[in-house]
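The other protein chains are all here in position, but one chain of the complex has been omitted.
The block that comes next holds chain A.
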Amino acid sequence: MSDWAAYGTLEFLDERGSLSGISAVLTPRETKLLNGASFRGTIKGLATNQLEEIGCQIILGNTYHLALRPTSELIDEMGGLHKFMNWPRALLTDSGGFQMVSLLHLADITEKGVTFQSPVDGKPMLLTPEESIQIQNRIGADIIMALDDVVKTTITGPRIEEAMYRTLRWMDRCIAAHQRPHEQNLFGIVQGGLDPVLSYAIGGLAGGESKDSFWRVVAQCTAALPEDKPRYVMGVGYPLDIVVCSALGADMYDCVYPTRTARFGTALVPEGVLKLKHKAMADDTRPIDPTCACMGVLKLKHKAMADDTRPIDPTCACMVCRNYTRAYIHCLVTKDAMGSQLLSYHNLYYMMKIVILAYWLIMSSRNHYDPEFGISCVNHQDINRHGLVCDTYSRLSSLCLKRLVVLQILYFPKGDVPEWVCNAMEVAGIDISSCCAPLSLSQD
């Protein structure tokens, strides 16, 4: 356990597939794959050294979009994706299969591969497991993904079983086709819908399933997978989901949520929902729906924000919260490019904080760490890089630390923690009973 560290990360290609549109890959555990590299890169509307400030570690590149523009051949010719976008830290690419199935209605999956209509000329094209690996070999990310047979999680019956076995057969073909095994790490995909008998659906959780079946699937996968390999839960976006998955033993996540929601003027905050354009919500920073997993959202489009001279999140130490008021960001959001830039910055910073707090929650709870000891043993450099933890918590007494960590992550001031969260935490062996009762916490 000593090699655990709080590493969070970033973002991805957006739906149009630009290099800097992105979805966050967050990892509460340092792994060999995500270790080391120094900083530089890009996210939607953010420049390299801003990512450095935020503490981003790994960027997830979208194979399908990159293959369309600028093409994997060009990236190869430019010396690989790291060099092309000037990002010396970790990169990850997906197989491209998911986008084909989700973006292109006419995709047809056979034993050979995924047949889809070319978005360029409408001709049928075939993506085989071998081709997916070839493309990813050319792009040159540190982590690449095997092509999987994607099925909707809402589907039941023999198709699920077929997908699971086909995904396994394709994985063998991917391993055989992999040309750069010493430079690029191939991740297998655990697929199989939500049927608990077949389970292992870390790759198929794209929404639609209930929260309760979602966490059970993740728990089953992580329990069955080898301890020493990182587990990446694809397509998990909300802060609470990430906390729960981390507690269950997952290591990496990706999501477009922080930057996408920023574009619509919504900020992630610990204590509620803030949409800065709406009038009726005024100064109400409570969650719209306390049981909603999208906890901690500030809608900066809200009209009442026009006179709100507080920062987005008074407990946040990010560049945006140190300098800007809700009122100013309210007048920028959804109108000016700078609005989404500043909100994206805060939202990503917030996601990083969530990952770090998740790590602390796990450390202090699962390993029965004395919270004070927990602080001193966490690599100080890491914490300083994420400054926020020091800034926010160094002044608080260590006694209330754990409680606060739990509260910050699972912000349910009335103690109404959703049942699925309680159940998941129980399975994870994390005691959150202290936050399941109403509590007023006074900070010094």
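Just so we're on the same page, a contact is a pair of C-beta atoms (placed from the backbone, for glycine too) under 8 Å apart; a residue touches a chain by one contact, two chains touch by 3 or more; residues count from 1.
Keep in mind that, in the parts below, contacts and distances are computed from a predicted model.
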| item | value |
| --- | --- |
| Name of the absent chain as recorded in UniProt (options "Queuine tRNA-ribosyltransferase accessory subunit 2", "SWI/SNF complex subunit SWI3A", "Iron-sulfur cluster assembly protein" or "Vps72/YL1 C-terminal domain-containing protein") | "Queuine tRNA-ribosyltransferase accessory subunit 2" |
| Residue in contact with the excluded chain [from A:Gly45, A:Gly97, A:Gly188 or A:Pro418] | A:Gly45 |
| For chain A, the residues touching the chain missing from this view | 16-21, 40, 42, 44-50, 53, 65, 69-70, 74, 77-79, 84-86, 306-307, 309, 319, 322-325, 327-328, 330-332, 335-338, 340-342, 345 |
